[in-house]
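Here the structure is laid out as structure tokens; the discussion comes afterwards.
As you look at this complex, bear in mind that one protein chain is not there, while each of the others sits in place.
Chain naming follows the written order as A and B, and within any one chain the residues start at number 1.
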Amino acid sequence: MEQPKLETREMLLNVGPAHPSMHGIIRIVAKLDGEQVMDCDVEIGYLHRGFEKMSETVDYNGVMPYTDRLNYVSPLINNMGYCMAVEKALGISVPDRCHYIRVIMSEISRITDHLTCIGAGAMELGAFTVFLYMIKAREFLWELVEMVTGARLTVSYCRVGGVKGDLPEGFEERCRKALEETRTVLKESDILLTRNRIFVDRMSGTGKISTEDAISYGITGPFLRGCGTAYDVRKDCPYAVYDRLDFDVPVGTRGDNLDRYLVRMEEMYQSIRILEQALRDIPDGPFLAHPETGRAIPAAEMVDEAKMGNIVQIEGARAVVDPTLDGASEEEHPGIAADEKRVFLPPKEDTYGNIEGLMNHFKLVMYGHGVRPPKGEVYFPVEGANGELGFYVVSDGTNNPYRVRVRPPCFAIMSALPKLLIGDMMADVTPTFGSINMIGGELDR
Amino acid sequence: MTSRLGEAIGWARKFSIFQYPFVTACCGMEYMATACSHYDVDRFGAGLPRFSPRQADVLFVVGTISHKLAPVLLRIYEQMAEPKWVVSFGVCTCTGGFYDNYATVMGIDTIMPVDVYIPGCPPRPEYVLDGLLKLQAKIQTQHASGERPAPEPRPEFSV
Partner (left out) sequence: MNAESLIQAVKDRFPQAAEASHAYRGDATVIVHRESLLELARTLKEDPAFQMNFLMDLTAVDYSAFGTKPAPAFFASSGVAVRPSTSIPDKDPWPGPPGSARFVVVYHFFSLTLKHRLRVEVPVEEEDAEVDSLTSLWGGANWLEREVWDMFGIRFRGHPNLKRILMYEEFEGHPLRKDYPVNKRQPLTGPNN
């Protein structure tokens, strides 16, 4: 019997801005022939919040909260990148302990980013348990971050010329415990996913991109490493103390989703390795007056004594400040801040204790004054969780930045999304989009 | 005027919240943390997100809403069936946050009626649970008191 000829047409499917993916909002208009994606058009910009324009209205340290919210799953890496760019513009460098602290916090952020990416990606494929395990591990790491910085997610921890405060006591043990828990979670997730038939079938062979295409689109990070190119800013253009730390750069072979997943899992193990080395190698903390035995006076009393002129009584004492200023007392100051008065606030003992400290504080905080790099332009790349995160800062010598440009790593990846999706089926959009780790705050700024 | 039936309906409604999480930005991370094991929101009956507005009753607007996205959000709100509630999660949706610029909607209550505001940048999961309890209190008394959130007439757009 003759089959009647069926007429098929291509269908336009709008995977709209509000879609059930946990990653962010974009719009994909896909032209489908049955289940296969013939063509697709990607529309972004749904989270454009004007980071670059806002940073021209505040001063250099005021840009810090805006940088947190760029790649909001790894905020400390953004903070660090911006601060190092401004420090390059200034031409100053921070002490070693500060570098180690920044590296430790960056690696913790990198682990949380990869946990979120893999967890959410796995959840979208149906592996809800893995998501819960990874978020549990992320909670341990966020408690660690909260211990140091005071906030779980939007931390604003780094300052131009240093960090906000030193690592608290007991950090090392808590960190090791959290890393143990993370290792357990990673092992469990590995058992559940890596040789799971469904997971491997859905992830391997989908979302393939060749190395030439990836380089042409400017893609870096785990994406490029999944294609086989070992480019990592920490190894190739090292900054902070990464050249003293020993770690490997995992590289995939085929450039599909499964390779990217494996690269991210291995990168988490490497980050844990970096953390353990950094905790071992970090130069010693405060070595001046011991906080327990040194004389401690509440800060309010210190201010009152200073106002009445009793400077001799408060000399050599340690100001007990409220928890938000913890870790920034006079003993800890040399470890966390560059020795440059024009850039970093003096410790509170100096601010309240002598007139030079007060003037220094005034010149850095009052409106119209502040950190003022010399006129110039710099570009500083760091290794974000998605790739090369670069900050291009133009300064005109005033206290507001003239132009702050962030080079978002996932912008390049998203511009290559049509290349990734065309040829695959509609159901492959989910694992591909999950493995991109698109963060809306970074993409649209 | 309360009645046993009103209370029972309120009790049933407040412990079976089907959320539509309209997640855009950083607050989404705290939303995920609240929904997961540490700060479990499932113990309040609100643990099942429905990713279709037709099947949801509480619209959680999580994260900054830009002008490009606002029409989409309004359309999602209108597609939801009564009774529906709106929770404004995070300070960007309450008042616009510190993004006072050309691209951000300064508070979603300029475009839709909001029932509970949860400020914070991002709010800690404890605040979210507090806001959820307040929402539950509102839902409990709503059927009995006869008060319904009146569907707002569509605001006049100058375009």
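What to note about this one:
As a working rule, contacts are C-beta pairs under 8 Å (C-beta built on N, C-alpha and C of every residue); 3 or more make two chains touch, one makes a residue touch a chain.
Nothing here was measured: the structure is a model prediction, and the numbers come from that model.
The residue from A:215, A:249 or A:358 that touches the chain not shown here is A:215.
Of the candidate positions A:145, A:306 or A:412, contact with the hidden chain is made by A:412. Of the listed positions A:229, A:257, A:270 or A:329, the one in contact with the omitted chain in the full complex is A:229.
Where subunit A meets the omitted chain, the residues involved are 44-45, 48, 50, 52-54, 56-57, 88-92, 213, 215-220, 229, 231, 236-237, 338-340, 342, 368-369, 372, 374-379, 381, 388, 390, 392, 394, 396-398, 400, 402-403, 405, 407, 411-412, 414-416, 419, 444-445. Although one chain is not drawn, its touching partners on subunit B can still be listed: residues 67-68, 70-72, 74-75, 78, 100-103, 105, 111, 154, 157-159.
Just so we're on the same page, only the chains that are shown with their structure count from here on.
Subunit A and subunit B have Cα centroids lying 29 Å from one another. Residues of subunit A that touch subunit B in their complex: 16-20, 22, 24-25, 45-50, 53-54, 65, 68-69, 72-73, 116, 120, 131-132, 135-136, 138-139, 142, 152-154, 440-441. Those residues of subunit B that touch subunit A in the shared complex are 22-26, 28-30, 32-33, 36-38, 51, 63-64, 66, 68-69, 72-73, 76, 98-99, 101-104, 121-122, 124.
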